[in-house]
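Apart from one protein chain that is not included, each protein chain of the complex appears where it belongs.
So, chain A:
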C-alpha cells in the first residue's frame, strides 16, 4: 500500500514541476467559463426558462459539469503509451500492479488539480457568476458521493479503452471518439433533459450519463428523491461492472502479452 501512496505523492511533485503548463491550463479554463457565461446569458435574454431550468440553474449546471468533466478522464493515455512503446514489459518486471499504480498516480494528479485548479476557479465562479448551492444539504452529500462514483466510472472507462492498445495499432482515433462520445452523452455540454426523449432513454443504458449528468443533476435539483437514489444505484452498478470488466480485460491482455509476446 505504501508504495502506491508514494506514487500518488511523486505524481503531485511532478505536477509542481510544470507550473507554466498549470497557468496556461488555468487561463484556458477561465476563458471557457467566461464564454459559457456570456453564451447562456445571451440565450436567456429572450426567455426565462428552458425545459424548466432558469438561468441560475442552467449556469450552475454547466459550470459544475465543466469542472467534473475534467476529473472523469484518467491515466488511459499514459497506459496506452506504455503499451505502444513496449515499456509495459519493464513495468511487468516490477513488484507492483501496474493498474493500481496508474490509479494511484491518477489520484495524485486529481488531488493537485482539485487544490490548485478546481477549488480557486470554483470559488471565483461562485462569487461572480450567480452559481447556487444545492437546495438541501442531503442533496449536497448525495452529490459528493455521486461525483466520486462518476469520477471512478470515468477513470475505469478510460483505462478500459487504453488497454485496447494491446490489440489495435492506432489508438488515437479511438481516443478522439471516446472524448467526443463522453462530452456528448455524459451531459457535460448541456443537461441531458434538453435532448429528445429517445436520446435520454438510450443514454439511460450507457455508462456515460453516470459520469457527469447524474451528479450534477442531483446538485442542481433536476434529479431528486427516488429518482436521484435510483440514478446513484445505477452508478454503483456501472462502477462495479467496469471494475470487473477492467480486471477481465487486463488478465486477457496479460495472457496475450506473456504467451504471444505482445
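Here, contacts are C-beta pairs under 8 Å (C-beta built on N, C-alpha and C of every residue); 3 or more make two chains touch, one makes a residue touch a chain; residues count from 1.
Just so we're on the same page, contacts and distances are computed from a predicted model.
Undergrad: Suppose you had to identify the omitted chain by its UniProt name; would it be "Transglutaminase family protein", "ATP-binding cassette domain-containing protein", "histidine kinase" or "sn-glycerol-3-phosphate transport system permease protein UgpE"?
TA: Choosing among "Transglutaminase family protein", "ATP-binding cassette domain-containing protein", "histidine kinase" or "sn-glycerol-3-phosphate transport system permease protein UgpE", the correct UniProt name is "ATP-binding cassette domain-containing protein".
Undergrad: Pick out which of A:10, A:119, A:202 or A:230 touches the chain that's been left out of the picture.
TA: Of all options in A:10, A:119, A:202 or A:230, contact with the hidden chain holds for A:10.
Undergrad: Write down which of A:23, A:96, A:128 or A:252 is the residue touching the left-out chain.
TA: Only one of A:23, A:96, A:128 or A:252 touches the chain omitted from view, namely A:96.
Undergrad: Take the complete complex as the reference. Which residues in chain A touch the chain that isn't displayed?
TA: Chain A touches the missing chain through residues 2-3, 6-7, 10, 13-14, 17, 86-87, 89-90, 92-97, 257-261.
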